[in-house]
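The other protein chains are all here in position, but one chain of the complex has been omitted.
Each chain gets a letter, A, B, C and D, in the order it is written, and its residues are counted from 1.
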Amino acid sequence: MIVPLAHFLILSLIIFCIGLYGALTRRNAVGILMSVELMLNAANINLVAFSRFVSPQSGTGQIFAVFVMALAAASVAVGLAIVICIYRNHRTIAADKIDLMKW
Amino acid sequence: MLNYTNLIPLIPLIPLASFVILILFGSRMKEKAAYVSIGAALAAFALSVPGIMMTLKHQSVHMEWIWLYLGDRPIKMGFMIDSLTAMMLFVVTFIGSLIHIYSVGYMHGDKRFSRYFAYLSLFFFSMLLIVLGDNLIMVFIGWEMVGLCSYLLISFWFERMSAARAGMKAFLANRVGDVGFLLAILSFFWMFGTVNFEQMAEKIHQYQGTMLVIPAVLLFCGAVGKSAQFPLHVWLPDAMEGPTPVSALIHAATMVAAGVYMVARSFFVFHGNIEAMQVVSYIGCFTAFMAATIALTQTDIKKVLAYSTLSQLGYMVMALGVGGYIAGPFHLMTHAFFKALLFLGAGSVIHGTGTQDIRQMGGLMKKMPITAWTFLAAFVAIAGLPPFAGFWSKDEILLSTFNSPVPGHLFLFAVGLFTEALTAFYMARVFFLTFLGDARDKEIHAHESPLVMTVPLAILAFFALFIGLPGSPMAGHWFQHWLQQSFPYMHAHEIHLNFGVMGASIFLALSGIGLAYLMYIKGTISPDKVAQSIRPLYIYSLNKWYWDEIYGMFLIKPFLWSTNALYAFDVWIVDGVVNGAAMVARGLGFLQFIFDKYIVDGIVNLFGWVTQKSSRIVRLVQTGIIQNYILLLVVGLALIVWFKILENMHAVL
Amino acid sequence: MSLLELTDKLIQWVSEMARTQGYSPEWAGFFTAIAIMLAVGGFVLGFISVVAMLLIWMERKVSGHMQSRIGPNRVGPFGLFQSIADAVKLLLKEDIAPKMVDKPVWWLAPIIIVVPAVLSFLCFPFHKGWIPLDLNLGLLFIMAIGSVSVIAIFMAGYGSNNKYSLIGGMRTVAQIISYEVPAILAIVPVVMLAGSLSFGQIIEAQSFRWNLFSLWGIVSFIIYVISGTAEINRTPFDIPEAESELVAGYHTEYSGMKFALFFVAEYTNMVIVSMIASAVFLGGYYLPFGLGASPVWMLLKVFAMIFLLMWFRWTFPRLRVDQMMIFGWKVLLPISFANIAWVGIWMALKL
Amino acid sequence: MTELFNTALTPWEWTQLISFYGIAALMIVAALMVVTLRNIFHSALGLAAVALGAAAIYLMLDAEFLAFVQILVYVGAVVTLIAFMVMLTQRASHGKLVRQSNDQKTISFIVVLSLFALLIWKIPTTVWNTTVSTGNLADAKTLGTAFLKEYIMPFEVISIVLLVALIGAIVLARREPK
Partner (left out) sequence: MPGFGEAGYYSYIGIFILFGLLMGFGAYITSWILRPKPTQSDLKLEPYECGEQTQGPTWIQFNARYYVWALIFVIFDVETLFVLPWALVYKTFPDIGLAFTEMAIFLLILVVGLLYAWKKDVLKWT
């Protein structure tokens, strides 16, 4: 592999930061979940890159990435279900209109 | 490797599986749901038999596994079967299985039939967790879960307001005790670095003396809540709102005994700890006496039994408090059998007559012969007539009280003896009023219960009569020697027969029964007249010593008042002070005007201003909007990362 | 000689030639490799076009004969050039973009649906060693690539801004995802036995005995064919484009070449499903019991499978939506679980 | 970084380099689409593009199984789920006048930028203890064996997680029969 590890890490960092910014600022709850998925993808790139460069034979990072994927799918399923619930009861999915945690 | 040790986890797990199955698919199964639950209970019983057998051969079984690592210290979980556990296992699985079977008849036709059995299975699982757990954490988990099951089952018929309230009351009362228990666990973990019973018992000598008093009392708090001892006893009588088999299983035979079991299991904490033992024994004694007096006048058959349970639990606790570490569990076992039998008999009566009021019953002996005879068996057992079960265990308790090192043990002994007479009296009263004489209410057409209910009654009756024999001198106190295995840190002492104590106990029991006979069968002494002559005491007992009212007066009302008082304080005192200060200041005149304006007002305003502003800032934090929270989190994360990296740089430089 | 060895030799030869001529052997080898890839790609593209056209003709002929008609017979011998005429017609058609469409999405959807279809031919096992790229995880690759078309269908449905398209798209996607899980699970027993996901090795494992020749093989095959039919939205699973309810499903608003691309993708997917079924269950290029191997058998099997799918289409009535869903989740999925368990036990006992 | 270009690169290495930066650029653009676009469906397509790009990156890193599974799970399943969700909540997210970002835009930007600046400064200057790959690289069979050996507990636990997610989401999303 000719591309150095640091470049993979930087790619993942950029995508992570974009995702983080999205998660912090998007008003649409679905958008927030998508940003979270971006962050998880970035983390996965990191894991796989380290796996390839540090322990190419054991594939530990890949195993972690597989688990992260499974968890990401589960979390997005539940997250979207929560959004549906909120949408049904409040007719909005704007995250800054939903302040139920205040009460 | 079909090693028995590896099969132990199955004992609690089978009921858990039954719970899962029933909660998911129970509604489909209708009444067949019971088979799953009964099967699980019987399987648990069958699986525990080899373990019990092993303890009979003076072996104990122990398995453990590493639960998690705290730092690099492994926290272990494990299951253990020694003789104390074996006794409890026998009581829980055997009586439990019988009650499962009995419930099929009792709950027949209920619309939440399968849900009921699901809860029973869950209860079974949690109770077995308590019994089998080799450390306080597991016991605590089971402890909380039996509390939950108890809550669910008490308010099983939640359409009835009183049932829902009773469940809530039980839950809250238990929470109070559990706080103590949790604190005790924490302090033990802090002191010993482990919560495993065996390891704690090994390390206990490092902490002899007063250091242990507070943890021991805190631990006892848990038992007070669960075993319904004096200040927290109020929930148990109300718990009778649940289905009767539940009362028999949970609120008489097993769960309420968990407190006693737990104190016995951790007896090494109390042993030699005279202050703590004093607390335990006096609370137990007081509970026993108080509950017995209340039971004298109740007319609801289940209430009488509930107070009787309270009283007997008090007895057991007292036994533990005076150092009768074998007498307490012994009575626990005998009591489990005859009290379960009493409750099931009462359930059968209620099932047959449709009422719970003993004044409306009478003459049921002819109509419900099996119920009546088994009830009689339980009655002679609880009343302490030799050679039946209750006699031997009570005698053991009285004997250990008599020989106790605890100060004031003779007083406890006297109260215990008197309570025994009361017990015999009120049980005789219930039995006579219910089964003998003539039917008082002609409206009630009683009928015998179905076989599925009476067969468990008969089996229990056999055990209620004879389960005490292994602990009797005839058997050479075999039971006591067997149980001694679980208390390796205690010196086994010879048991001396004390015929004086025995005689006094028999005499008092007989006199209690005789009095009841005179009052309710012969009619020589009119109960009403007696009640008239000691009317204040009668009313006091009838109203259960006014405990609920006292709690209402001193706990709930003050809480409501205090809010009003705070308001009043704000309006009258604070404002008054400010106003008064202003008037005084005005009176002081012009010279002090400057001082007043810039200093006093300044300070007052400063405080007000600071409070206002700071609260406004603090309020900003709670917006309820998730993204604000995430932002704060990320800011914190960024700060930590920055800080860490800069720190490392500094170290490198 | 296999494709790989041929490539290898060719590259070596060109590198040697370049070295003797004083050029960089690496670059020469590189360009040769790229050229070979392009050649294979070109061949596959041609293959797809020819097969797609052939299939369109075949479908018409088959349907005609099944309904006691002759089918196309005017353009060329046996109407063979009918598809070419159709292609020319579609090519010359006016392109209409309705005014409310979501332009970029609507415009990109046909392209995105074609790319996975073409990509799937990367693993087409023509003959032993003659697989363009025998990936280690070839089956998984095709499954994964196939799921991209779901996005394209969504894009088409959403981009058209038309209720028929949107409902059609949603239904299509719901159907594809309902049958994707049984399709994958039907293949799992094969993977367990072959210990590989590459087409080459799966076919080699069947050189003597096809996977179809066993109870589990038949069950898996049936599950796979049903799921495959559902995934390419053919009757009896053509609810998404039920003409009588939804006009034409997600491609209602498409015309001209864009429509043609959807059409090509649909027929290409048919080829792919048939290809997987023949390679995984019917022994690919092998005749049973070691009677020989040839690319002809592979192509014959693929066409037989396609004929089977066409037969289904003109025989069965359309399922109702609820039947379709129930069948996928409540029948096929449990059966495929049971099948896996059965094969697992069988292997455990045998090994 | 500089030594990368001092050595003569083989043509395949050039291919790798160019495709890596090409894919990276595409992914970043797509990620920006996810975060900024007004139309949430377009954002979902952006997410699909990022997932595909990530799959390509995994291929470059010889994680073949992960790459295909990434497409299967992210593009085939997660984005589909999100797209259904978008369809479901159309009414709430449509309308040109709806603001797309909330009022902590500036401060978020600063915070994220600070984190970014820190890491972009630290990553190239850190020495990673990379090893040269010798022997067989980890492939799908390695993963399968690992699932049966070291990771047997997480493997089983994940099924419970999936079960809980399934039940929880059904409970939340199902419309209660009135």
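Just so we're on the same page, a residue touches a chain if its C-beta (ideal position, glycine included) is under 8 Å from a C-beta of that chain, and two chains touch if they have at least 3 such contacts.
From a predicted model like this one, the values you see are computed outputs, not experimental measurements.
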Residue of A:L5, A:I45 or A:M69 touching the missing chain in the full complex: A:M69
Candidate in contact with the missing chain, chosen from D:V34, D:A48, D:A77 or D:V112: D:A77
Residues from chain D at the interface with the omitted partner, ascending: 10, 12-13, 15-16, 19, 59-60, 65, 69, 72-73, 76-78, 80-81, 84-85, 87-91, 94, 140-141, 143-145, 147-148, 152, 155-156, 158-160, 162-163, 165-167, 169-170, 173-175
Residue ranges of chain C at the interface with the undisplayed chain: 4, 7-8, 10-12, 29, 33-34, 37-38, 41-42, 44-45, 48, 90-101, 110-112, 114-119, 121-122, 132-133, 140, 158, 160-164, 166, 170, 173-174, 177-178, 180-181, 184-185, 188-189, 191-193, 195-197, 247, 252-253, 256-258, 260-261, 320-322, 325-326, 329-330, 333-334, 337, 340-341, 344-345, 347-348, 351
Chain A, residues in touch with the chain not shown (by the definition above): 66, 69-70, 73-74, 76-77, 80-81, 84
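Following the convention adopted for this analysis, only the chains that are shown with their structure count from here on.
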Between the pairs B-D and C-D, the one where more C-beta pairs touch: C-D
Distance between chain centroids, defined by C-alpha means - chain C, chain D (Å): 27
Chain A residues counted as touching two or more neighbouring chains: 20, 24-25, 95-96
Of all residues in chain B, the ones touching two or more other chains: 625, 627, 631, 634
Chain A residues touching chain D - in the complex, by the definition given at the top: 1-11, 13-15, 17-22, 24-28, 30-31, 33-35, 37-38, 41, 44-45, 48-49, 51-60, 62-63, 65-67, 69-78, 80-85, 87-88, 91-96
Interfacial residue positions of chain B with respect to chain A in the complex: 622-627, 629-631, 634
List of chain A residues in touch with chain B within their complex: 20, 23-25, 32, 95-96, 98-103
